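This report refers to the structure that appears directly beneath it.
Every protein chain but one is kept in place in this view of the complex.
Showing chain A:
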Amino acid sequence: MISTMECAADAQSLISISLMKIHNSRTQRGGIKLHKNLLVSYVLRNARQVYIKEKYAEIYRMQQYEEVMTVCNEIQELNPLDLDAEDAEDEEQAAAHARTSSAIFGCSPLDDGSKEPDPCYYRSCCMEPSPVPHCDQFTANNSSSSSHCNKTTVLDLDTHVVTTVENGYLHQDCCCCDALQCGQGARSPARKRKVEFSCCVSDVEDVSDFTAARKRAKREDCCYSNIDYTDTSNISNLISIFGSGFSGLLSRQSDLEQICSKQVLASLGAWTRAIVAF
């Protein structure tokens, strides 16, 4: 338990400082220092935990207890997976539900490191805009703050393959499409791709492995503010580093942390824009 003396405001600045350090480490002489980046990622994790706790507490305080209980009763009749599918279909109705229900059930728990990792080629891709009203996107292109994008260019940072995607929908291999499904099903194609990918790369023993691993998005951490891209790959990596679950570092998650509120993360938008300015 992080000392409660550190307030959420410090957590925010620590997160941005840490991201900046990781960003700077890429260009410093002598290559990326594994030890230092590992320590920075610990600070990032700690700050993130505190920030999310504070935000969750704030959201919880904002809502009426009765409202929560009502929604609880309704939701108990539904399977959490179905609930997410519902969200995908009905935007407006899901809006109210998503706010409260996701606050309670949220997305799938953060990986505990024993699961297969997602492929590391998802980044800079545009997620499905319409079904998730509170889930802002983040686009590779220099798009404005619209929540819909017709065409997006996807840059695979590992293979440097550029693909153009229509209507903001990616092909099924991208794990970000699974953003709304907390189930396990969609992961098998992803897993398959991972094997292929690793076969193609002969020597992955590199410090960049570590930073690349950190870039993998967990499907629940897919809500980002719209970003004006000046330095697309670096900024996208930064945000995704932040968003990724650090599965190796988070061996045990408390229930509170598992509830990764979409709204909590969406509210990070304001200050993630500040980071983007770098």
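Quick note on the criterion: a residue touches a chain if its C-beta (ideal position, glycine included) is under 8 Å from a C-beta of that chain, and two chains touch if they have at least 3 such contacts; residues count from 1.
We adopt the following convention: contacts and distances are computed from a predicted model.
Asker: Out of "Neuronal-specific septin-3", "Serine/threonine-protein phosphatase 2A 55 kDa regulatory subunit B", "Cdc23 domain-containing protein" or "Kv channel-interacting protein 4", which one is the UniProt protein name for the chain not included here?
Answerer: Not shown, but named in UniProt as "Serine/threonine-protein phosphatase 2A 55 kDa regulatory subunit B".
Asker: Just the residue numbers, please: which parts of chain A touch the chain that's not shown?
Answerer: These residues touch the chain not displayed: 1-3, 6, 10-11, 14, 17, 21, 29-31, 33-36, 38-39, 42-43, 46-47, 50, 113, 117, 205-210, 212-214, 216, 247-249, 251.
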